[in-house]
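Worksheet: the structure to be examined is printed underneath.
Every protein chain of the complex appears in place save one, which is left out.
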């Protein structure tokens, strides 16, 4: 079961994980998750996420479908928040559920690596009166590329 | 911050993840988790977990400390349930929190791989009137060994 | 041919709008040529498209290379490299 959500509301972790645990005919034996949070360690006061409505959901669905096909998962969840948020708040949550642990762990890493390069989101950071768009990192491109082999 | 718990009570996911997210001076930018559940797909009605009190906590602390040293994590949590449990219930929860995602994802896989081979837990499955001890898997030994390089 | 342009992040900010409909001449056949042509339409467009290496594109909501032909496109998006997650 694939669950893709782009929302302005805070991410409800417990509901999302429980859903991933119990999705599918028999539920999962293993659930791996990744949560990305707004970091407080570099002076950012507000982080604003912009996205491309429609194209974002299509890109995330493609990433999720690729993971299900590759690892035979019982559930994939991707929840990405958009709009303004503050240090400590959750930006993104991904979960991969499977019968055994290796598939869920690998798929979870795949989901977040691909999401970073394949989904149309842009981050703007505000520090005091200074706003700046976050630059894309080569490391993200490298991380995504390792899954194409 | 290292948090090691062996308990008979159900695992409180939300409390554990929130704790991992906010532990440390500045909190985390990335939290990876793994949850193992009792599978319902092979006829098991009850799974009972036995452990070696004292030695279990020492072994889990050693695994957690190794992960903190290797990946510079802001938090590691390992919660393992013992006693009888049923299909769909959580057996084990591990979390690794760090500034960036690669460290948390790798550390999370390390924690569960090492736990499988290094911590004194034993599983007994009951199907109808038949109880049997689960056999150790070579795959677990191989998974743990890949982290020693 | 009329096409809807959509812009995101600093491309949108520099141009001053997130969406506009444009009608390029027949000589404009690829997204890269469309960018060069749009750069002439205002100082904002010129600033947004000053460094084409920093631009990414989508055609009808699917990511595509910047040299992709525009024939038949309904919606073309221009934006910086993505930074989600």
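When the chains are written out, they are named A, B and C in that same order, and each has its own residue count from 1.
The rule we apply is simple: a contact is a pair of C-beta atoms (placed from the backbone, for glycine too) under 8 Å apart; a residue touches a chain by one contact, two chains touch by 3 or more.
As the structure is a computational prediction, the values presented were derived from the model and not from experiment.
Participant: Using the whole complex, pick out the displayed chains that touch the missing one.
Facilitator: The chain that is not shown touches these displayed chains: B.
Participant: Considering the entire assembly, which residues of chain B contact the chain that has been omitted?
Facilitator: On the side of chain B, residues 36, 49-52, 54-55, 58-59, 80, 91-92, 112, 115-124, 133-136, 140 touch the unshown chain.
We adopt the following convention: only the chains that are shown with their structure count from here on.
Participant: Of all the other chains, whose mean CA position lies farthest from chain C?
Facilitator: The chain lying farthest from chain C is B.
Participant: Go ahead and note the Å separation of the Cα centroids belonging to chain A and chain B.
Facilitator: 22
Participant: Between chain B and chain C, what is the separation of their C-alpha centroids in Å?
Facilitator: Measuring from centre to centre gives 48 Å for this pair.
Participant: Report the inter-chain centroid distance for chain A and chain C in whole angstrom, where each centroid is the mean of the CA atoms.
Facilitator: That gives a centre separation of 27 Å.
Participant: Among the residues of chain A, which are close enough to touch at least two other chains?
Facilitator: Within chain A, residues 36, 112 contact more than one other chain.
Participant: Give the residues of chain C touching no fewer than two other chains, as numbers and ranges.
Facilitator: Residue numbers touching two or more other chains: 85.
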